[in-house]
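Here the structure comes first, spelled out in structure tokens, and everything after it is commentary.
A protein chain is absent from this complex, but the other protein chains hold their places.
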Amino acid sequence: MRKPFAITLDVGSSRANHTGAWRTERPVYVHNLPPCNNACPAGENIQQWLYDAEEGPARYEAAWRQIMEDNPFPAIMGRVCYRPCETACNRAQLDSAVGINSVERFLGDEALRQGWKVPVDAAPTGRRVLVVGAGPSGLSAAYHLTRLGHQVTIKDAGAEPGGMMRYGIPKYRLPRGILDAEVHRILEMGVTLELSTTVTDIQAELKNGFDAAFVAVGAHIGRRAYIPAGDSARIMDAVTMLHGMEEGSVPMLGRRVAVYGGGNTAMDAARTARRLGASEAVVVYRRTRERMPAHDSEVEEALEEGIQMRWLSTVAHADEGKLLIEKMKLDETGFPQPTGEFTELEADCLVLALGQNADLSVLEGVPGVTFSDNVVEVGPDLMTGYPGIFAGGDMVPAERTVTVAIGHGKKAARHIDAWLRGGAYAAPAKHELAGFGGLTTWYYADAPATVRPRLEAARRVTTFDEVTGGLDESTALFEARRCMSCGNCFGCDNCYGVCPDNAIIKLADGEYEVDYDYCKGCGLCATECPCGAIDMQPEPT
Amino acid sequence: MLKQTEGSRAVAEAVAMCRPQVICAYPITPQTHIVEALSAMVKTGDLEAEFLNVESEFAAMSVAIGASAAGARAYTATASQGLLFMSEAVYNAAGLGLPIVMTVANRAIGAPINIWNDHSDSMSQRDAGWLQLFAETNQEALDLHIQAFRIAEELSIPVMVCMDGFLLTHASERVDIPDPGQVDAFLPRYDPRQVLDPDDPVSIGAMVGPEAFTEVRYLAYERMRQSLGVIEAAAAGFAEQFGRDSGGLVRPYRTEDAEIIVVALGSVLGTVKDTVDELRAGGRKIGVLGITTFRPFPADAVREALGGARHVVVLERALAPGSGGIVTSDVRTALVGRSTHISTVIAGLGGRAVTRKSLCALLQAEDLQPLTFLDLDTGLVDRELARMRTARRSGPSPENMLRDLGITASGIG
Amino acid sequence: MPYQRIKFYQTGSFAVGNRLLADEQRSVQSGAQRSNALTCGHRACQGCGEALGARYALDAVLRATNGKMIAVNATGCLEVFSTPFPETSWQIAWLHSLFGNAPAVASGVAAALKAMGRTDIRVVGQGGDGGTVDIGFACLSGMFERNDDVLYICYDNQAYMNTGVQRSGATPPAARTATTQAVGREPGNRFGQGKSAPLIAMAHEIPYVATATVADLRDLEYKATRAMDFHGARYLHILVPCPLGWGSAPADTVKVARLATESGLFPVFEAETGEVVSSTPIRHRVPVTEYLRIQARYAHLFRPEERTEVIEKIQAAADRNIRRFGLMPDVTERAEVLASATAESPGKQ
Partner (left out) sequence: MFQVRFHGRGGQGVVTAAELLASAAFSEGRHAQAFPSFGSERMGAPVMSFCRIDDKPIRTHEPVTEPDALIIQDATLLHQADLFAGLGREGYMLINSARGFGELGLGDFVTDFHRDRLLVVPASSLALTHLGRPLPGAALLGGFAALTWAVSLDAVLAAISEKFAGPVAEGNARAARAAFAFVRDEREALTDA
């Protein structure tokens, strides 16, 4: 075609005009730290495993393996974790937090159903590590150390592995079958477990073939407080009571039980008492509900089960069949002060749940190891004053939860591994936190959280069946897909679509590249990125 | 086939034989009979084409632009105010190089509104970039349309065929209507220089800045120059195919030894020829040069045809207020360097009859002013001028003068 | 590509695509091999809504017609920034003639194609609001009345942006332009009767009329595609924010459009032969002030002091739209929507 000069042009010729020169700011794809990951004591990459899980059945195993990178107990976590991730979840500010915990439980149970295993890929190092205590922390450490190629032996004084997971948490919260299965999966990896074995001389152990030791014996000595009491008053401590439950020695509590304390153990004790037939279970606590250390969900469930609460109350005197309760009031510092007002409370038995102490005997006398108010002092690498001896879990200064303990196990394993290799472990730098402000939430559909089915209260109080049920597949998937993928691209194509200059190149689903030849730097892609995975950065000058 | 028929009808039949694929129509006197006839042919199926009744002349030309750019042969017709209303699109069609053919049934431009013939309308578009061919008779009007499509499409330039409103469009005369086979043989299929084709896409109508606009315009000028040859070739080819002289650049009549040559366009040429014969009989050495192609202006052919004339009288059917004769300035340019005495005669404005009687009187006069208004009622204008001098609000001149004449609008053609 | 409402279990956005979607459910624009009728290197401002809207609309039509499309463009920003000699950003058969004649030129192209028996090729006419609702209005109405086989798309940025933001017949009340300055007793554009091209198009009872914005690009694509299911005259009116003329941040182009719809000021609907057949419900209603505040062209409504009486009039207009086009479905309706949405089984389908 003899085209008329200038008036008629060949198509697409404007590609010769590189409008990138107009740019003063450039879009850059980033990975920011989702608040859930940031909050997880076990350091799970939650956003990543939800990303895998939301793709459906084909990717469930991948999601599970992502969890297993950091935490060997998804099924247990999905039941007993207090979910700091959900507290931090950005979605809570939109409608309600993503049910991360229930998805984790779904994946954990799915893994048990499918019998998925974790291979040990690392070459054997020939090093031997002793783990003292088969609780969450010890088992976690053993798991990670094994994957790092070390030979691990766990010694525990108890008859069964699990520590507080078994002797502190009642069945109705953590069925033993689940606990056994996930512990067994670790042992299968080649961990040696010696039960009913108390380590007395740890230095000797280190001399006889162990290259390092991780001590995590927990805190299972119920704290006693002096309470004026008549001779025939029945008083016991919660730890012993719960421990006894596990060994089949059902304590005689009577019809009316008072539990003294405001922590999770107090709740467990009270709820267990109900299940043991107590028609009245009353929690006596010195402060107000707001100040209770017990987690809300626990308190909620306790109330649902008919547990009564006596706030601002202390036990002044215990007698047979009754307690003398003194009313308290909080002073301006929030500390409870006696008022001199007294009332009586009928109770056949008083259960003390005033916290636990660790049994530190195993480390006593070890040179360099120091203690302060009943816990072992450790460095940031969890090593005690004695080279090669590390400690974690409830016996070191930290919040005493299963998840924290598991996190200690992982952390200790990494440092022990580095120490054994004659180096030091340096954790990678954290990405910038992905805040709610960085999201464009319009793109996320309104999707209220699904609530896990609960055993209705009446049935609960009579049995030790698991209280909280799991999600079926579709609802678990629903939850997974409620994740907003904060700070991390999830392949929605928005940037690719909204660019008025076609300056985003799509490499594959979820993979993009900015074409800086044409990008004018308008920032539309960054604004319209739902999850805040694009930053606008000044052009280098 | 010889036929006694109305000019509009004859043109419609010629256009139909050119097989236009898209025809757009908007009514305006005196062009209406042409598109009415075409509409009927499309309705009966005698002519296969898309006939669009559009909402304005502006739209008519715009539809033609779209149709032509899409590769169809497009035709429309208009006149007077209509041509002015579509003016923007008229320029655009030329700029885009779209070979549209349009009939202009020449008519005056208001105000005062006037439906009768003169050349003000097409003259106003003389620089739009279109070719302008003027028909002397209905036969030529018919022939020019057939040539117009061939010329337009060969050059990719739109062509305006100008025929005097009423004088030709409404006059029943003898015409020789060719048979369709002849026309097909003379007029090849439309092969566009540029076309909107999804399989071979281009952008037509780009914005051109200072860096190339001059060149674009130069090329248009150059194509116009080339078109002179194409027009002559088309006329020659036409004569060969139809055995009839039509079109071309200029038509001399008894100019060989003429001392006075009248230059004119359109249907008035017939009356002038009669006048020339009469004056020749009286021994006056006079001839007439008809200009068929006004755009591009055939300067060389005009200079040659006006050869030895001592006096050239340009008879104009339009007026450039503040300047005078429009054709005259082109003629003057063509004769630059010669001592030829050139005078302009403005005649036949707004349907005023140009009579042989007046022409004879005019052309016998030796002392012809540089600018003369033929048959001007001087008494009438003098009275009005006087009125305007005395009273600021002397009222609208047309009404005043009609009152003087004691008649209402109309009267003898 | 049937347009689907946002699912209630999805992660993230259905605005364009989503890796969780099957390919056929994704947007034309999410395909790595999309056609880009308007390619890069054009000279539109940063964050130009018109460039975005035009690419979406024409790519959708291209897909609907298997690439058999011819576009006719009115003079205006789109034409100027896309085809400055010696470059063009179009990758389609494209013609620009004049400011006021795009609908007629498109009619001419359609007539030619019909005459040449090429009805497999479809015609799109397009222009800005000035070229459409003002200077090109007679041609548009004529095209509608003849029911010529043309889809005409108006990219409405509510003023003559190409010439430097002068008022057009589509400029909203109170808005500041270069010819309705924010000065005097009644700053900004006067409160006239307004001119709704979509409603006027509906009055012609043409087969299909629809509105869309660059805030809901899936919907925009759907409408452009749907329009090609009809023959005869069709009209698509797309709201395309102009950062320059509206005084909004280039990065906010989509956001501004979104607020226009969520406030009810720009109703998104479809009409067939003059009757409204569907309207897009407002998801999260916002007061008009949220829309007005982020545009400098309305700054005089808030500074030096808030001109509540004007803002109330604008809010009233939004409320009228919400009633007139049923933009806020009542509770029961919403419940149904939710039910149907949650009923859908998850995963790729």
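Order of writing sets the labels: A, B and C. Residues in every chain begin at 1.
We adopt the following convention: a residue touches a chain if its C-beta (ideal position, glycine included) is under 8 Å from a C-beta of that chain, and two chains touch if they have at least 3 such contacts.
The structure displayed is predicted, hence computed values, not measured ones.
A.B. asks: List the shown chains that the missing chain touches in the full complex.
C.D. replies: Across the whole assembly, the hidden chain touches B.
A.B. asks: Pick from B:T355, B:T372 or B:S397: which residue touches the chain that isn't shown?
C.D. replies: B:T355
A.B. asks: From the list B:Q132, B:S267 or B:T328, which touches the chain that is not on show?
C.D. replies: Missing-chain contact among the listed residues: B:S267.
A.B. asks: Write down which of B:M17, B:L83, B:I115 or B:L142 is the residue touching the left-out chain.
C.D. replies: Spelled out, the listed residue whose C-beta touches the missing chain is B:I115.
A.B. asks: On chain B, what residues meet the omitted chain?
C.D. replies: 2, 4, 6, 30, 115-117, 137, 164, 166-168, 170-174, 267-271, 273-274, 351, 353-357, 409-413
By definition in this document, only the chains that are shown with their structure count from here on.
A.B. asks: Computing the C-alpha centre of each chain, which chain sits at the greatest distance from chain C?
C.D. replies: Looking at centroid distances, A is the chain farthest away.
A.B. asks: Per-chain Cα mean versus the mean over all protein Cα atoms: which chain has them closest together?
C.D. replies: C
A.B. asks: So, what's the distance in Å between the C-alpha centres of chain B and chain A?
C.D. replies: Spacing between the chain centres: roughly 93 Å.
A.B. asks: I'd like the Å distance between the centres of chain A and chain C, where a centre is the mean of that chain's Cα atoms.
C.D. replies: Whole-Å distance between the two chain centres: 49.
A.B. asks: When the centre of a chain is set as the mean of its C-alpha atoms, what distance in Å lies between chain B and chain C?
C.D. replies: Centres of chain B and chain C (C-alpha means) sit 45 Å apart.
A.B. asks: Indicate the residues of chain C shared as contacts by at least two other chains.
C.D. replies: If we look for residues of chain C contacting two or more partner chains, we find 82-83, 85-86, 88, 90-92, 94.
A.B. asks: Show the residues in chain B shared as contacts by 2 or more other chains, in ascending order.
C.D. replies: 96, 201-206, 208, 212
A.B. asks: Show which residues of chain A lie in contact with chain C when the two form their complex.
C.D. replies: Counting only chain A, the residues touching chain C are 6, 9-19, 22, 54-57, 442-447, 474, 477-478, 480-485, 490-494, 496-503, 506-510, 515, 517-518, 520-524, 526-528, 530-531, 536.
A.B. asks: Name, in rising order, each residue of chain C that touches chain A in their complex.
C.D. replies: That would be residues 6-20, 26-27, 29-30, 32, 36, 38-44, 46-49, 51-52, 55, 82-83, 85-92, 94, 214, 217, 243, 249-255, 258, 283-284, 341, 345-348 of chain C.
A.B. asks: Can you list the chain B residues touching chain A in their complex?
C.D. replies: 95-97, 156, 193-195, 200-206, 208, 212-213, 215-216, 219
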